[in-house]
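With one protein chain held back, the other chains of the complex are shown just where they sit.
For clarity, chains are labelled A, B and C in written order, and residue numbers in each chain start from 1.
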Amino acid sequence: MDFDFTEDQQALRDAVQRFVDKDYAFERRVQIARAGGFDRAVWDGLAGLGLTALAVPEAHGGLGQGAVEAMVVMEELGRGLVMEPLAQGALIAPALLSKAPDDLQAAWLPRIAGGEALVVLAHQEAKSRYRLHQVATRAVDGRLSGVKSLVPAGDVADAFIVPARVSGADDAAEGIALYLVERSAAGVHTRPYSLYDGSRAAEVHFDNTPARLIAGPDRGLALLELAADIGIAAQAAEAVGVMERHLALTVDYLNTRKQFGVAIGSFQALRHRTADVKMQLELARSMSYYATLRLGDAPAVRRRALSQAKVQLGQAMRFVGQQCTQMHGGIGVTDEYAGSHYFKRLTVMEMQWGDSMHHLGEVSARMLDTAGVFA
Amino acid sequence: MDFDFTEDQQALRDAVQRFVDKDYAFERRVQIARAGGFDRAVWDGLAGLGLTALAVPEAHGGLGQGAVEAMVVMEELGRGLVMEPLAQGALIAPALLSKAPDDLQAAWLPRIAGGEALVVLAHQEAKSRYRLHQVATRAVDGRLSGVKSLVPAGDVADAFIVPARVSGADDAAEGIALYLVERSAAGVHTRPYSLYDGSRAAEVHFDNTPARLIAGPDRGLALLELAADIGIAAQAAEAVGVMERHLALTVDYLNTRKQFGVAIGSFQALRHRTADVKMQLELARSMSYYATLRLGDAPAVRRRALSQAKVQLGQAMRFVGQQCTQMHGGIGVTDEYAGSHYFKRLTVMEMQWGDSMHHLGEVSARMLDTAGVFA
Amino acid sequence: MDLNFTDAELAFRAEVREWVRANLPADIAHKVRNALRLNKDDLQRWARILGAKGWHGWAWPKQFGGPGWNAVQRHLFEEECALACAPRVVPFGPVMVAPVIMAFGSPEQQQRFLPGIMSGEVWWSQGYSEPGSGSDLASVKCRAERKGDKYIVNGQKTWTTLGQYGDWIFCLVRTSTEGKPQTGISFLLIDMKTAGVTVKPIIMLDGEHEVNEVWFDNVEVPAENLIGEENKGWTYAKHLLSHERTNIADVNRAKRELERLKRIAKAEGLIDDARFRDQIALCEVDVVALEMMVLRVLSGERSGKQPLDVAGLLKIRGSELQQRYTELMMLAGGPLALPHVHEAMEAGWQGDQWLGGAWIGGATHAIPLTGNYLNVRKTTIYGGSNEVQRNIVAQTVLG
Partner (left out) sequence: MDLNFTDAELAFRAEVREWVRANLPADIAHKVRNALRLNKDDLQRWARILGAKGWHGWAWPKQFGGPGWNAVQRHLFEEECALACAPRVVPFGPVMVAPVIMAFGSPEQQQRFLPGIMSGEVWWSQGYSEPGSGSDLASVKCRAERKGDKYIVNGQKTWTTLGQYGDWIFCLVRTSTEGKPQTGISFLLIDMKTAGVTVKPIIMLDGEHEVNEVWFDNVEVPAENLIGEENKGWTYAKHLLSHERTNIADVNRAKRELERLKRIAKAEGLIDDARFRDQIALCEVDVVALEMMVLRVLSGERSGKQPLDVAGLLKIRGSELQQRYTELMMLAGGPLALPHVHEAMEAGWQGDQWLGGAWIGGATHAIPLTGNYLNVRKTTIYGGSNEVQRNIVAQTVLG
């Protein structure tokens, strides 16, 4: 039982922090958002730091780092509201592709590590909400047809990892396989848009599109669930960074802004609310650690832990975002002010990978007689 | 649409208030609670004010007053934490007995009006929680066998109104009839105890006990539901009185008690919490009016409204009780201080006639497409 | 005590309902029902329709050309408009400045300004807040110096809602720096087309242009545009603020929006999800309780017997309820509510640039949900933040 960071991990944190401070200041982020929410130079910069290689096995030119390093990185990216989909391209994609046939691994993992290839998961569908097993996209003879929504950077990604159904009804737990599809393949159409947090996503349409099998229906859903859990853990860390900075902005504001002749940070009602925000932040950080440290466990333990984490994080994101916004008064709800973008990021994140209500249902369904971290 | 009280109603309120102030001061109440929670002299005093006659039809020697007058009375009894079961004996019993055969009406209603007879509903069973249709007590050839729990003043009441099953499984909606049973009847055994609010209740055991039919299985459950709704409305009004006084005690305390050299009522965190308590009180009062004014409506409308009221009241009772207690600090959790008894009364009330979760389920099940008072 | 409306009140309601349904343009109602973007034309068209009927100033007494309705009638009118999906009347003219002109304006000012407000022709804006003033409205810095028969105005106002469409603006200006901050404030009406008036947009967090900064650079205002006496403006402003809060609970809108929430939950297959349905049921209870509180206030206002001083409670509860149901709508929309497509907020948007329909999965209900959620964060901040409201409520309870 040990929650200290190693010196290497601290150095990694410092490096990412420096990059974010220098190359992702708020004004720069505004430009990137206006230009569509994805910037290739930023991606190259992240790759230059070695972040795209982080989770790629050393055998394929990566750094073979673990979940704790990923957590450190995501916290810092969160602090800077970095929109480029690093968790997708550098954590989820390598984790899934490491389970692919050797030739696929050899073809893609080195390019992911080097930052040349951006591969993202394309799993959301119009009717699926947060149900991973709800898959209407069909695979027939290795060719896919269907529509995936909200695919991160979907119109600039080089390839997609696509859950598609080889058998069964749209909501059957069985019959889901994972495929790799190149964006340049026949029958792929994309249409980009921004999300409310400024990040870039796309509808991706497959029309009898040729695809390579990553994992058959015997383990497709299990891998998809693993991907979602990696996503939740990464997002938890990211959210901690977002919330920590949102609180810091708020503290600055409360100690600066004067009303009725005094700094509003002297009003006890706001002081107590600040304490409550700090509480949510520290609970969230605790659960971010928990999510990360449970990622390698057996699926039943892992899934329960990750849902517990998302419930706590979801509550924290909503409370911290709303209260930090409220404590700013009018300025907090303007586009011009950085704080509102932290709030929007938290708002969007709560609805990614399942909202608090969804995961409360998961926790409820997976509850044991015992309780606690080692239940 | 009119929420003013008439002069008569105001006079009634004043009379009850005077009685409570004079004959039910806190010290007196402590004595009554120590002596078991029911005082015959108090009951006679309430009868002397005409309160036991309030809801009895004029034809049977009563005052034939309506739900608004009952609300006014219950608010004032709540303010004084009166434990004697007036809602049971003077509101529910007359309402149910008015539906009984003529000879039963003639035998009991005048005595209820005059305060000579205390008749209470004995419906709670060990397995029923808040489900009115869960009735294990059986009626065979007009003789009852079974156990009822938590019967208000059950060992001093003169008679009981008892839901008993003539057919069907214990949880069947059909097959429930209402009977009148005298406490002196063969096979009746009672065992009294106090509830946590100091009031008196009892287990009541029926062993092949002779009973008179009030209403057959064609309308037994419907009448029981009506009784529960009368109980909820009366309790809502009572709770408003309890909460109003609990808030008043708290305001006194906050403005008197000094800490760090100033009255603690000057601390903004406590001021805002006081505002939140006031909010809950006024929402509760609004829903108390609503409950009372919907009592005469068709069952579907009435039941939905009363469940809505209980959800709001339940939340209010919990919040007001807990926060007023907290704001008092240590003194608030001592037996010696009146405030703790207001808290305990609120705690017990939330679990009578169905708690907030139970009634939220009812509201959810009865929800319409439209919303609001006139939905 | 009686929960039901009288026959006369019911007849009044039926008359209003019939008229609103016959006269509210369907295209405008469609936008309101689906929370799409309303433009100036939408708002002004409806204002003129109301004006032609004499109802744009529905709370006005007869002597100034209003219908002379009592509190209950006004509530019924507002409810019918809300449930029929009429836009909220832009309040700055008929609800905010008009009562001040009626109470404190000269007969000439009343004749000059009130008809244009009632008819819906003249669009008024509010010039109260200033940068840094927040809930401390008396800290007015915008100066007006008397020079002959004119005031020369210099300074800045902010958070001016829909000021980009404004013809006139009523302003609190500082005419004296002596004494307490409240004593040197005057109430001035300013033609926004005057030289030196500049309106600059403030873009809100939902990406919409709803509020503005208004700058005054040596703006010349005829002295006849001063309401009442110089340096007495704070008195008039307080009068206005008391009017501003009458309908602050906005419970009629809550009723309409709760219906919308249920429609969305149905479309998303959530209406039978016990967990989500419970949250709707809790809102349902909150709406009934709030409506009952509003009705108690109306009843007390009408009879004068039990006046209830609960404006602060209504503001707090109404705004928090609005935020909650808007949040639930967004959560119901789920992932489909996340894309931000500015033009999709326009009615009739066909989404032709999208693959497969006007919105992901054809779920057009999801289009405005996140934007709506972000937008209403302001409601616990403006009009006296909920923190200030709690201060006020605590004052009435604790002294």
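FYI, a residue touches a chain if its C-beta (ideal position, glycine included) is under 8 Å from a C-beta of that chain, and two chains touch if they have at least 3 such contacts.
None of these values were measured; they are calculated from a predicted model.
Although one chain is omitted from the display, it touches the following shown chains in the full assembly: A, B, C.
Only one of B:28, B:138 or B:189 touches the chain withheld from this view, namely B:189. Check B:203, B:229, B:244 or B:282 against the missing chain and you find that the one touching it is B:203.
Listed residues B:140, B:169 or B:333: the one in touch with the omitted chain is B:333. If you put the missing chain back, the residues of subunit A touching it would be 1-5, 9, 68, 247, 251, 254-255, 265, 268, 271-272, 274-276, 278-279, 282-283, 286-287, 289-290, 292-294, 305, 308, 311-312, 360-361, 363-364, 367, 369-373, 375.
Subunit B residues in contact with the hidden partner, per the touch definition given at the top, are 124-127, 129-130, 147, 149-150, 189, 191, 193-196, 201, 203, 205, 257-260, 267, 269-270, 322, 325-326, 329-330, 332-336, 340-341, 343-344, 347-348, 351-352, 355, 357, 360-361. In the full complex, subunit C makes contact with the omitted chain through residues 274-275, 278.
The working rule: only the chains that are shown with their structure count from here on.
With centres defined as mean CA coordinates, subunit C is found 38 Å away from subunit A. Distance between subunit B and subunit C, defined via averaged C-alpha coordinates, is recorded as 42 Å.
Centre to centre, using the average C-alpha position, subunit A and subunit B are separated by 52 Å. Of all residues in subunit B, those that touch two or more other chains are 268, 271-272. Contact of a single residue of subunit C with at least two other chains is seen at positions 387, 390.
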